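The complex appears here without one of its protein chains, the remainder shown in place.
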Amino acid sequence: MREATATLPALHPVSAGDLRRRIWLVQVGFGALAVAACIGAPLVGPTTISLRQVFDTTIPFGQNVDAQIFFIARLPRAFAGALVGGSLAAAGVVLQALLRNPLATPFTLGVSAGASLGAMLVITLGVPLTLLGSAAVPVASFAGALGALAIVYFLATMRRQGLSTLVLLLAGVTLNSLFSAIILFVQYLADPSQTLQSVRWVMGNLDVGSYRPLVWALGPMGLAFVAFARLPRALNLLTLGADSAAVRGIDVLRTQRVAFLSASLATGAAVAVGGPIGFIGIIVPHLVRLLVGADHRLVLPASIGLGAAFLVVCDVAARTVLSPMELPVGVITAMLGGPFFLWLLVRNR
Amino acid sequence: MRLVTRHTTALVATLLLTVAVIPRAQVRPRAQERPARIISVVPALTEALFAIGAGDEVVGVGTFDKHPAEVATRTRVGGLLDPDMERIFALRPDLIIFYGSQQDQLAQVTRAGIDTFTYAHGGIDDTLSVIRQLGARIGRVREATHLASAIDTQLVDLRTRLEGRDRPRVLLVFGRQPGSLGNIYASGGTGFLHDMLEAAGGRNVFEHVSRESIQLSSEAILTAAPEVIVELTYDDRVTEDTQAAEVAVWDRLSSVPAVRNSRVHLLLGNQFVQPGPRMADATEAIAHALHPDAF
Partner (left out) sequence: MLHAEHVSFSYDARPVLHDIDVSVPTGGLVGVLGPNGSGKTTLLKLLAGLLPPATGHITLDDLDITAMDRRMLARRIAVVPQETELAFDYSVLEIVLMGRYPHLQTFELEGPADLEIARRTLAATGTAHLEQRTFRTLSGGEKQRVVMASALAQFERVPGASDGQDIAPDEDANPTRVLLLDEPTSSLDLSFQLATATLIAELNRTYRTTAVVCTHDLNFAAGLCRDLVLLRDGRVVASGPTDEVLTPDTIGAVYDVEADVHRHETTQHLTVVPLARL
């Protein structure tokens, strides 16, 4: 028994600090990418604006077109793109690990369908146009997301002590179809102009026009990101399987719970701001894995940075390509994401 | 979500048809007999039928028909997307007015030996000629000509009245996400809405975009800097009470001259987005907003 802790044979010494350096590099590198996108995006657009005039305080803001284009039409969009892109990419990473399924997306578990239903109800049915002093659509869609989250969570936890990821997946997919059917029904009943609006909402739009919805979204997103910060290593272990994670000291149930709730919260807030913008939550995490490997301590921060930068850039395309017409940003991410997704599918099989 | 987006293209195409419906008639060579039982799923033409005295012959109307009030007593037979063929046949019509895009239904009723009248997009002139053709088709040439001339005269009078006035640069909005500046749809440089705006003495800020409908970013509006913004809505929820709040949504774009000078007008009613007998009235209402001192 004395030898029990006596050690295995020593090998060549090991280089220290490698992981620490990589994490640092990833955080700084991908963070810089997101910041660069946010700074660069407002400078680009169909209208040529003079930066000197934008920041010229002698002209009243009410008469400064360049400043209004910069601060109303472009900057909030860049911030919205960064928040929504980062949240969706992070939620994708977390849900893929939670479900142990590389094809999971932030929309797999029904949260976005709930959000869409909430938005549809406000757009098409006779409900007030403002809620809680804010535009009703984002508020209602966030409420819809929370409703869907509650239903899926309840279903996944009611049967056993644990949280069944299989039930989670099935409940999410079923809820998605159910909500989509209800959405179609609501659209069918609606007036044509309302249907046009609701269809347009589903395509995603980051033209928020003000910072208020972003400030609203920061609450749930911030909460989710605090939870994300503690998750990465537990997610690594979860990908080995629940039992393998548990015997390595992970509180599996708690991790699953935190992962599901935080990812859903981030998704709900993101969809409330920009609509259900697809493919960010799947292409960004996979692209990042190709770049930095599978360790979630690298994948999660890198995905947040790349997701933010990617959506900001897509949105610049959305507002410039067909100017003065707006191209739905969800169409751009889908057109880029769809082929990439298919490539991933065939590449791994 | 996938379910929804799959239908997106079809729906958008469809909606563009219904929101800015501009008829261009296609008349079948048939005898001048008067049909006794008419079904119309096209709101603008339903309204025209009543206006030219054929209201009693109308036995079935579309889901979205609201004018005139008598349509409430007629059988609803569905709309562009969902015509109820069983109900349509049960009404034993001898003329059905369909959208040009309803090819399957057109073929179906033609096989059943029922006459049809179809149409697609156009501008004000197309609308007037479709009214005349419809009159010819149902044996009410005189009434239809009278209606078309009345509309035409009213528009000519309007033009005369506005002659020589400065034509303000106008943004004509017909769709917007309620309570926000999101997903704004405006009239481009073609079609019925554009024609109405021109006739009302305005200059469309997006006349260079040769489309009926364009979805705008807020940047496009800031850059276009319209002097007047006319927003058309037939959203039932926008009442006189909420009108002020919806107009105030535009305040965010304070550098736009229309906003700065309080020249944002919200006009309620479906006559603005439905080219029919009331289109001269609608044009006049827009003119009132653009040139309040001319009346």
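Letters are used for the chains, namely A and B, taken in the order the chains are written, and counting of residues starts over at 1 for each.
Everything below uses one rule, namely that a contact is a pair of C-beta atoms (placed from the backbone, for glycine too) under 8 Å apart; a residue touches a chain by one contact, two chains touch by 3 or more.
It should be emphasised that the depicted structure is a prediction, and the values quoted were computed from it without experimental measurement.
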As a test of the contact rule: which chains in view would the missing one touch?
A
Among listed residues A:Thr47, A:Thr124, A:Ser180 or A:Asn236, the absent chain is touched only by A:Asn236
Contacting the left-out chain in the complete assembly, out of A:Val28, A:Leu43, A:Val226 or A:Val247:
A:Val247
Which residue numbers on chain A touch the omitted chain?
1-17, 19-20, 23, 96-97, 100-102, 230, 233, 236-237, 239-241, 243-244, 246-251, 289, 293-295, 297
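Definition applied: only the chains that are shown with their structure count from here on.
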What whole-number Å value describes the gap between the mean CA coordinates of chain A and chain B?
39
Which of the residues in chain A end up touching chain B in this complex?
45-47, 61-65, 67-69, 72-74, 107, 112-113, 116, 122-123, 126, 129-130, 135-137, 176-177, 180-181, 183-184, 187-188, 191-197, 199-203, 205, 207-210, 276, 278, 319, 323-326, 330, 334
Chain B residues within the chain A interface of the complex
1-5, 7-8, 11-12, 14-15, 18-19, 64, 81-82, 174-183, 185, 206, 209, 211, 214-220, 222-225, 233-237, 242, 245-246, 252-255, 260, 273
